[in-house]
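What follows is a short report on a single structure.
Other chains of the complex are left out, but the ones given are in their true place.
Chain lettering (A and B) follows the sequence in which the chains are written, and residue indices restart at 1 in each chain.
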Amino acid sequence: MKNHILIELKADADPSYISAVLKSLGLWTRSLKNSQNQIKAIEVLPPSIQIDSTLIERIEGVASVLGMSSPHPKVDQIAFKPFQIQKTQLNHPQQAPFLIAGPCSVESEEVAYQVAEIVSKANGKWMRGGAFKPRTSPYAFQGAGEIALKWLRASADQYGLSVVTEALSESSVEEVAKYADVIQIGARNMQNFALLKSVGQVHKPVLLKRGLSATLEEWLLAGEYLLSHGAEHVVFCERGIRSFDPETRNVLDLGAVALLKAQGLPVVVDPSHAAGRRDIVMPLLKAALAVGADAVMVEVHPNAMNALSDGAQALSALQLNHISEYMHDFCEKQKSLSINAPDFNRKEEKNG
Amino acid sequence: MKNHILIELKADADPSYISAVLKSLGLWTRSLKNSQNQIKAIEVLPPSIQIDSTLIERIEGVASVLGMSSPHPKVDQIAFKPFQIQKTQLNHPQQAPFLIAGPCSVESEEVAYQVAEIVSKANGKWMRGGAFKPRTSPYAFQGAGEIALKWLRASADQYGLSVVTEALSESSVEEVAKYADVIQIGARNMQNFALLKSVGQVHKPVLLKRGLSATLEEWLLAGEYLLSHGAEHVVFCERGIRSFDPETRNVLDLGAVALLKAQGLPVVVDPSHAAGRRDIVMPLLKAALAVGADAVMVEVHPNAMNALSDGAQALSALQLNHISEYMHDFCEKQKSLSINAPDFNRKEEKNG
């Protein structure tokens, strides 16, 4: 986020006039005084909207505009640039959002093929599924391992799907890269810098989940690790942040999604993990689409009753079909209607 | 939230069978053992979906189902019951969401009439606006006071709008009640129990904003205070919770909205205060509609440049028109399309 700047005033400037103009531009400001209590500079604070600094330089009384250089230049470079991962397009303003689905963990070859069929029928583009699972307890099921990668790959290939799966360990990155089209970094590993470097080095696209209490800046910097070590693409995945309420597992931060989209970055939303409960997956998925996600990712299982992990949030084939229909309608409407209302800060001049 | 129950098992029950069935119903469980390490009871944990306990009683091996009595019986009574506040309908499954808009504070008679006209043209139903403002600093503008209530009322009347405005102090409740159709309780006063009682006693509808770090349970109990002291209706208003990221002022918790809607309660969403920045108001508003809000509430000001408080998030008349168009399209689509996809936990039996 690059919205922290400082405005130095000319000796004869009218600080209250300049403050009022800045406010009208949507900026949050703080005045800085010298020891004679005169306002000599105005700081623009982080909650402000992004703005081109040349606009500010033109305000009467402004001497100069100072800013910080971006801490994540490589992330900035991918902003507003569409790209392709196999058959799917990301980060294009006119693209239709797509569906990513699959089981929490790939338990058997049979389940892999069943799920791939379900995902394909629901018009999903990527199949997700864990071969290696990060589990809070050492005694919980840790995933079927390499064999699950093979099942994933084979079943996805049969139905023409891309594969996204998590790399948990530096030592298995090469192996995961052999089978996956997109490598996932899980929330608990978002600041596992050794893993970020290893994954970057295999030059694959990466789905980077946000850490449980990561700031946007930390998330973008984790993306910078991946890109600066060679990742082909980075897609950010919001999956809920930790908060104080016991009713949901996490709080889905759609404001963060809106901010990253406003900065031109590719974002996927995972409502299943955020909710941790099946009954609010659908409304949160609708919200994620409305806010502009490039894709949504949900858990699906042919037989929720036998799912070995995270069963309470997994959806059935029938439920996935409802999502598919909803997404189809959503995309149709998006084409025909005013769903792409103007961006409130940049385009008004054209309309007004 | 009433989803905390306990299932006692029969002596000859198969706990793993029962756990599997419960999991397949979308419940989170925890097994409880006696000193011989045998599972004698299973607890259903809060993140679970709501379920009718008679369903559980029918599972083989279940001896009895114990639950907690609800701590908020009056809130439970309003669940799934549509009601009318003047010309607007709330809490009806087929209703169209409506728009609430107005300035942060009502600064002058002129502004009141200008805003009322803007809101009316944008098809808004309620006009919001502060006569008394809760300000973090004692030196910030505290609102124009009683005169602003009169401006609000008169301007709203001219354009056929309902008025919602905040009561900040027990001593001004009567006065606010004289001019307002709906009394707002602000986030900082959600647990100001003296105010809740006073407001309840004037028998008006109340818009109850969620506290900055209030759990859903605390929010519902604040609603219980209002209803048990006489409030005619309570409408819950999500406006963002406090979190750790400096980029946005608050985190809009749409999962909470989804949960309250799933329990049949009327919910309004305020994306302006959650975001604290104009550029993400529109995407968050779209998300709020998608998740099922009864209404959305935004700040609007005829001249953002002169707005005396919270200017950085206030929208212009033109921007409000875009919202209006978007909402119109949204409602049209809702009628014709699959936007009301089935609830993932209750209706599958019918479809499947």
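Just so it is clear, a contact is a pair of C-beta atoms (placed from the backbone, for glycine too) under 8 Å apart; a residue touches a chain by one contact, two chains touch by 3 or more.
All values derive from a computational prediction rather than experimental measurement.
Sequence-identical chains in the complete complex of this entry number 4, based on the file rather than the 2 shown.
Rule of thumb we're sticking to: only the chains that are shown with their structure count from here on.
Rotation angle relating subunit A to subunit B: 180°, from a CA superposition, given to the nearest 5. Centroids of subunit A and subunit B (each the mean of its C-alpha atoms) stand 26 Å apart. For subunit B in complex with subunit A, the residues that touch the partner chain are 1, 20-21, 23-24, 26-28, 46-50, 213, 215-217, 240-241, 243-249, 251-259, 261-262, 274-284, 286-292, 304-307, 311-312, 315-316, 318-319, 322-323, 325-326, 329, 333, 337-339, 341-345, 348, 351-352.
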